[in-house]
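See structure below.
For this depiction, one protein chain was excluded, whereas all remaining protein chains were kept in their positions.
Showing subunit A:
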Amino acid sequence: MIRLVPDHSARIQRSEKVPFTFDGVALMGCADENLAAALMQAGVLHLRNAPGDGAPRGAFCMMGLCQECVVFVDGQSVESCRLTVSPGLAVKSRR
């Protein structure tokens, strides 16, 4: 089939995968990849429950504004879209 927009997926080279955890569940992600993107890639979309109605929420704006992707790392609450994956990173959710 004619493609006017070529498929570049095979031409993207990424860093090696390193282990990290989300609420204790072992995951793998590319070193130095944006954490929100890495979680999405690992199939983890549900990052927290809204404080008001407890409904599941996940990354939304991807630019550090909406605060929907906030997780805990080292006891600090941080936007996962402003963090990167590092070996052994322990992410805790607000679920």
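Assume a contact is a pair of C-beta atoms (placed from the backbone, for glycine too) under 8 Å apart; a residue touches a chain by one contact, two chains touch by 3 or more; residues count from 1.
Note that contacts and distances are computed from a predicted model.
Set against the options "D-Octopine oxidase", "TFIIB-type domain-containing protein", "Proline/glycine betaine ABC transporter ATP-binding protein" or "Methanol dehydrogenase", the UniProt name belonging to the omitted chain is "D-Octopine oxidase". The set of subunit A residues touching the chain not shown comprises 1-15, 30-34, 37-38, 40-41, 45-47, 50-53, 55-68, 70, 76-77, 81-82, 84-85.
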